[in-house]
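Removed from the display is one protein chain of the complex; every other protein chain stays in position.
Showing chain A:
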Amino acid sequence: MSMINIALSGAVASQAALNASSQNIANVMTPGYTRQGVLLTAQQPLMSGAVTAGSGVQVTSLLRFADSYKSQQLWAANSQLGAHDTMQPYLTQLEQVMNSSTASINVGLDGFFRALNAASVDPSSSPLRQQVLTSAGALAQSFNSLSQVLVNQRTAVDAQRGSMVTQINSLSSAVAKLNQEITAAQARGINASGLIDQRDLSIDELAKLAGIQVMDQPNGARNVALLSGPPLVADGLAATLAVQGTASGAQVLTLQFAKESFTLSDAQMGGQLGGLGQMEQQVLVPLQQSLTDMAAGVAGGVNAQLAAGFTPAGAAGGALFSFTPGSSSPLAVVAGLQAQDLAFSGNAGTPGDSSNLLQIIGLRGQALSISGLGSVTLGDAYTQLLGRLGTQSQQNQTALTTAQTVRTQAEESWKSTSGVSQDEEATNLVQYQQMYQANMKVIAVANQLFDSTMAMMS
């Protein structure tokens, strides 16, 4: 009798194992699926006796082939990748715009100083003076286009931050809800592997958006906190992240958890949100400031020198540029200015004099104080800004490549533990099929034995 029971336990166990393998094969392409297997244990004999082998086999539990350390690595790598990955498109666009051979400020400055140099050949010539006005307009335009690109990028950063905050909130509440379901399932003894996979995928998405710390709880829940400390998910509770505009135009992140409220620093966020913060604080804002300084330097220098000179008619010189920081076109040629209003002469009554013009030409080599660069010459300031941006972009690209490699390796490492191998499942199928067939054979043998015993009786 026990022989049949033992064989039955074997057949049941092999069926459970075949089910696990089928599930694995079915999910070979499912992202984030963690393979499962059966944990078989030999059953102790029910009745004591020195010659009783045992009571068969038992499927103690379904095994989930997961290594939480590898998952943690996967998430940490995703945060790094997210941060650098978000910055790169912004940096590349800036590089392309700033390095453009037609729209760069360097080209504008070259054109302006060329026109001034050309005017020195004949300072009172109208066409040459007109050329100075035209090229001054082109220079202002090149400043304005770049400042518009920067304004657009900051708008894009703000919009992207807003949508990321929404995503973080929905992912946090998804994780909190899954926490509840997993805790409940495990309390009832139900296999929660699929739910855990879903939750890990959500956590991975979260990690991409912001740097996080994940802590396993004894009840099966996973708590998620931001790198700087404030909680994002605790058991079944999720925090709400919000982004608020301030009067200065900058955005502020706040986190509301239960009744507590936190103000978060962009730079410490990590992940894509942190990348956006870095892009804004370390690239866009300083670049805007440097450009403003440069435009103010050009406008101030040229206007001051013009004021020291005289027009061909002998009148004192007026300003060429108007500079209004913060407007959509900060630098502009003063409206209504005529070619004959340019004060190139050093003395009233000598229209052929070019001494003041030569002073304006000399501004190119004059030192200018630019925030972030220090004291640089006007002609070299933009080149240095471009060099600084190039270095920032290069650093980010290097960091991005590293982050990509780390993430790829973390994925490989995770797959090496949790990923499904078809060949492995094929061998499992064969083995458990054989196990099932063997157990069936045992039942047949037991049956024959029983039959033989019955035949003896009759």
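Methods note: a residue touches a chain if its C-beta (ideal position, glycine included) is under 8 Å from a C-beta of that chain, and two chains touch if they have at least 3 such contacts; residues count from 1.
Heads up, the rule we're going with is that contacts and distances are computed from a predicted model.
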> Which of "Lipoyl synthase", "Monosaccharide ABC transporter membrane protein (CUT2 family)", "Flagellar hook-associated protein 3" or "Cytochrome c-type biogenesis protein" is the UniProt protein name of the chain not shown?
Replying inline: "Flagellar hook-associated protein 3"
> Of A:Thr92, A:Asn191 or A:Gln256, which sits in contact with the chain we cannot see?
Replying inline: A:Thr92
> Of the residues A:Ser2, A:Ser124, A:Gln289 or A:Asn303, which one touches the chain left out of the display?
Replying inline: A:Ser124
>> Need a quick check: the contact residues on chain A for the chain that isn't drawn.
In response: 28-29, 91-92, 95-96, 98-99, 106, 110, 113-114, 117-118, 120-126, 312, 345, 347, 349-355, 358, 361, 379-380, 383-384, 386-387, 389-394, 397, 408, 411-412, 415-424, 426-427, 429-430
